[in-house]
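Comments concern the structure below.
Here the complex is missing a single protein chain, while all its other protein chains stay put.
We call the chains A, B and C, going by the order they appear; numbering starts again at 1 in every chain.
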Amino acid sequence: MAEMVWLVPLIPLLSSVMLMLCSANLPRLLIGLLGVGSVGAAALLTLSIGMDFLADPEPFQLTLWTWMQVSNFSPGIAFYFDGLTLVMMSVITGVGFLIHLFSTEFMEEDASYARYFAYLNMFVAAMLILVMADNLLLLYLGWEGVGVCSYLLVGFWYQNSANGQAARKAFVVTRIGDTAMALGLLLLFTELGTLDIQSMMAVANQQWQVGDTVPLIACLLLLGGAVGKSAQLPLHTWLPDAMAGPTPVSALIHAATMVTAGVYLIARTHDLFLLAPISMMVVALVGLATSLMAAFTALMQSDIKRILAYSTISQIGYMFLALGVGAWAAGIFHLMTHAFFKALLFLGSGAIIHYLHHEHDIFKMGGLRTKMPVTFWSFMIGSAALAALPMTSGFFSKDQILLQAYMMPGAGPWLWLGGLLGALLTAIYSFRLVFVVFFGEAKTEPDGDTGWRMAVPLVMLCGLAMIGGYFIIPVADVFPAVSGEHPAHWVEYVSISVPLIGLLLAYLIFHSRQINMDTLVNSSVGQLLRRFWFGGWGIDWLYDRVFVRPYYLLSGLMKNEPIDAIYGLIVAVNQTFNHWLAEAQTGQMRWYILSMVFGLIVLLTLALQIPLEAL
Amino acid sequence: MLEITLFYIAATIALAATVLAMTRANAIHALIYLIVSLLAVAVIFFLIGAPFAAALEIVIYAGAIMVLFVFVIMMLNLGEEGDARERGLLQPSIWAGPALLSFLLFAELLYMISTVEGPVSMQAVSAKEVGLALFGPYVLAVEIASMLLLAGLVGSYHLGRRYLEREE
Amino acid sequence: MVMVNLILILLLGGVLAMLSERLGVNVPRRVALAVVLVDLGYLLSELAGMPALTQLQAPMPDDPSTWLMHFQAQWIPAFGISIELALDGISLLMVLLTLVLGAIAVSASWTDVIVKRGFFEANLLWTLAGVLGVFMALDLFLFFLFWEVMLIPMYFMIAIWGHENRGYAAMKFFIFTQASGLLMLVATLVLVAVNHSATGQWSFSYFDLLNTPMAEQTAHWLMLGFFIAFVVKLPAFPFHTWLPDAHTQAPTAGSVILAGILLKTGAYGLIRFAVPLFPEAALNFSFTAMALGAAGVVYGAVLAFAQTDFKRLVAYSSVSHMGFVLLGVYAWNELALQGAVMQMVAHGFSTAALFMIAGSLQERLHTRDMREMGGLWQQMPRMGAVAMFFVVASLGLPGLGNFVAEFLVLLGLFQVNPWMTAVAALGLITGAIYSLILMQRSFQGEISATLSSKLEGHGLADFAGREMVTMMVMMVALIGLGLYPQPVLDMAKPVLQSLLELTSAEMTP
Partner (left out) sequence: MEGLNIPLNHILLVSSLLFSIGMLGLMIRRNIIFILMSLEVMLNAAALAFVAAGAHWGQPDGQIIFMLILSIAAAEVAVGLGLVLQVQRRFKTLDMDSANRMRG
């Protein structure tokens, strides 16, 4: 079964190509079947391969062909399969399948039904290649592939140029990170002579000592790629805008899978990061800072998808924190649970948006609890998991992260404290969303509740979000074991209680309104903070001023080719001489004769001055 | 002594006639003076022992070429107003500058020939000698001259024919 | 003789195409297509009898028999000028690219050219003949001859069938390339003279001139002569300013040939002549050359972004892409050189396709101004999808040929100069910016008011069969190059290795 692993990305890819080639000629049912079925098949295949693997957990490598062979550079189109790969593949195909199914209803009335599934299938294929790649170059292929698919899907409704803008922003910002990553690849190959992840890490361990500079630079460059793709500081600005795409796309790409690629990359190359402790610290700090920044921002948003987008950024920040403190398995675990509950939340919001005529503003919603029960319960469960209320999946993963952060020697308790603050904020903003949207007075009338193709994925994801915490991910062999002393029990109690406090606060502020925030919000400081946080800490504004506008200005200034001015100068000099000489051409015979005689006289005079002997 | 006297007379006539030719307003008058000038030069040729050249000067230059001029001038039928216009153009403001240039050139030529010494030989170079040299070492020059004349023939025919055709 | 025939078929085919106009206005294009295909078929049939192309012998500079093909005939023996043609892996690659793109160019001009069709196709074929000559000539005099031969028909193509500002563009193109060509001629003559004074023999043969001993200063200036001639053609910053005008004003087929093939003659010249003839001087100069390359990468990308003219944008993207070639050549190691060769091939396809799309748009909308486009995907989904493919190819999406090329160049360059690599890598970002803005301005967004008023409710014709076939050829080629570039790499490998060996002896101090 294992050697069939190459089929997993191939099936969606083929389906995508087929959908592209004969998009105009297929009935909708067939398009849906093809789109959903291919991912379903991939999921089943993954399941059966996974079963085999769990029975005999031996990592294996499969080379299809040598991609290119130049001098000593010979990356292959090759896959590597271990527990980490399995987790990622399961998430991608499993959650991917559910989201595809959901999409068949969500996109039902869209004119470009086939194009949508073609892109979505291609995305799944690229993402699978990313996680299955045996070498960093193939990983980079998947990495860029998902980027392009993300671009295509964010700008799916291309007629609106704002969507195109968002799509381009998403691509270009991640591309900045990707370029750093590409440089990292170049450095790694130059230093280590290979890009095959396993052998590269082996060579690295031999060649480098902990704390060397070169691995630090390499890790920071890889981290550049990771923060770009995973929307972490300072390259996170694209993700909220990327919500312009269809909501299932946001669920799949911008919550469950693609944005966690950075986490996967770091986890995959963890040996390198272990060689550079400073880079680990940077990862942790980036994660924590992002997580807090995004949580504050999420608290202020009114667009349902933007809240979820910032929440995603924040949660990935948690994963980075986990990676940074060396809690590799916890990070990946959180990646998985997050995929469940965030996909659930996004799909739920998709259902709301779908049945509320593309309404995004949560303050124009309200009281949907009775009208959309399936969605309501999805949101309840999803938010509970997001807030890490006890016994939900998010609880287990986040708890692990916080504990292991605490265990980190040195800065551990501080990181833990930051994480706790983040957890508190998470609970507040997630339940703020629930209370505002589903409770209170009804402001709009939905067209009904979800049909079965929406309900089934929601229910299944509800289940996963509830029980996902009990899964045991088979990554024990992939990562080094966590060492360190288990902290005192009070740490655990605090970790558990903080989300509950957050829930309570949200209840008091946004539902029962026993805590009145109006005076605080309306004070000048409050207003200022509000605007500041609402705008995502002004980072977009800053980038716009520092990068975007100068680039526009620069290119606008240079549009008409400054270099040509140099050649223009040569031309001008020639033309001037030409003009002067042309003046002599009066067209009057006498003038010509006169000048000839004059020239003759000059020549004769010169000739007579020079003695014959000298010639 | 006689030759020398004759030479100076002929030279004076040639120069005077040329000056007059250049300054006439009427083309036919000018042409007559020019013929006189050419005849005077023919006399000089004869005096310096080039009788063949003198004959050619009279026959071809003063005869054929100048007659060509006469024909054309008559064909164009230039009237009195043309003369008046030409006269008006002969102002000092127009000829002062060119005259200066011409004088300068003349001065330089003078400077160059001032070093030349000696008389011309009295021994006449006969037509036979000229003929022998012409069809001996200079035969290529004859060919070139013939080509040139042919080209002139064709060219003038072409230009003249179009003139006549259009006139019809 | 095969090589002579290849050129002759095109030259005579040109005459035939010109004459065939008397049989009907649509005949020349068929004749031209047939001629190119016959030429290609002839070459392939000859190659079928050769050893496998992926396992070529390394062509030794001192032994013509190690080359895939070699042909020599006396021409002007007094000066050691002969008709010497030879084919090795790289030239063969370029020749194949030329013929394939030649056929594509004929297809691009299928409905585009209206007046003097016969003469147009003739010019096209003659340009191709000149290019083939450039890629095969090993006698420097002959090389120069072909260098000029490809220039003049191209000049006509721009000057006669170009767009609104064709006169200016054609003249600019001509002066730039001609002036630089003369520089090369001077350098060639001096080189031959130097060789003569060293060996006492007149020879223009590449093989004889390779190891000419000369003073460092002389070598430097001669190398500069060749370098400038080739980088003007490439074109590299700051000699590129003819290109945006020429590409924009040329008819579609002209743009395809210019961008797809003619630019590659510059790169080929650098690899074949400029560096191997003066290895030491080239090494000393390599930093400057690479700096120009990196500057070109970024500069071209920034300017491409600013353009509102579809073709002009693509033209500047060529400047940017060719910067990678320059970087690859002067990094002068196997990785980078392979990348440069790969870039030549891949860029040939991707840019040719983009120019064809531009041509199709011009044909349908009568404008190239992207401010008057927008939302075309809706009207022409097939063209939109195709454009998207080539746009992402041009921004270097892995899995397509351009990525392999750029990555190999960067990889080779990194080993020589990491900082330069970082600058060049900026091209990846800026490349994404201009590529996507191209897509946005033309195919996405809303249909512009001018366009919708122009259309008055009429639809636009989407890509039809002929265009789709042409595009498919290029798409398949790019995917093939991107996922399995090995055949191309293998063809170039022995040549590059022998060039590296040749120069390494002299480069090591």
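What to note about this one:
Here, contacts are C-beta pairs under 8 Å (C-beta built on N, C-alpha and C of every residue); 3 or more make two chains touch, one makes a residue touch a chain.
Remember, it's a predicted structure, so these values are computed and weren't measured experimentally.
In the full assembly, the chain not pictured is in contact with A, B, by the touch criterion defined above.
Residues of chain B in touch with the missing chain: 1, 3-4, 7, 11, 14-15, 18-19, 21-22, 27, 30-31, 34, 37-38, 41, 44-45, 47-50, 52-53, 56, 60-61, 64-65, 68-69, 72-73, 75-76, 78, 82, 86, 89-90, 94-95, 98-99, 101-103, 105-106, 109-110, 113-114, 116-123, 125, 129-130, 132-134, 138, 141, 144-146, 148-149, 151-153, 155-160, 162-163, 166-167. Contacts to the hidden chain, counted on chain A, fall at residues 581-582, 584-590, 593-594, 597.
What we mean here is this: only the chains that are shown with their structure count from here on.
Distances from each chain's CA mean to the overall CA mean are smallest for chain C. Averaged C-alpha coordinates put the centre of chain B at 66 Å from the centre of chain C.
Centroids built from CA atoms put chain C at 37 Å from chain A. Chain A has no residue in contact with two or more other chains. Every residue of chain C that touches chain A in the complex is listed here, in rising order: 237-238, 240-241, 244, 302-303, 305-307, 333-335, 338, 374-375, 377-378, 381, 385, 388, 392, 397-399, 403-404, 407-408, 410-411, 414-415, 418, 421-422, 425-426, 428-429, 432-433, 436-437, 440, 443-446, 483-486, 489, 493. On the chain A side of its complex with chain C, the touching residues are 20, 23-24, 65-71, 73, 77, 115, 137, 140-141, 143-145, 148, 151-152, 155, 158-161, 164-165, 167-168, 171-172, 175-176, 178-179, 182-183, 186-187, 189-190, 551, 554-556, 558-559, 561, 563-564, 566-567. Across the complex, chain A is touched by residues 97-98, 101-102, 104-105, 108, 111-112 of chain B.
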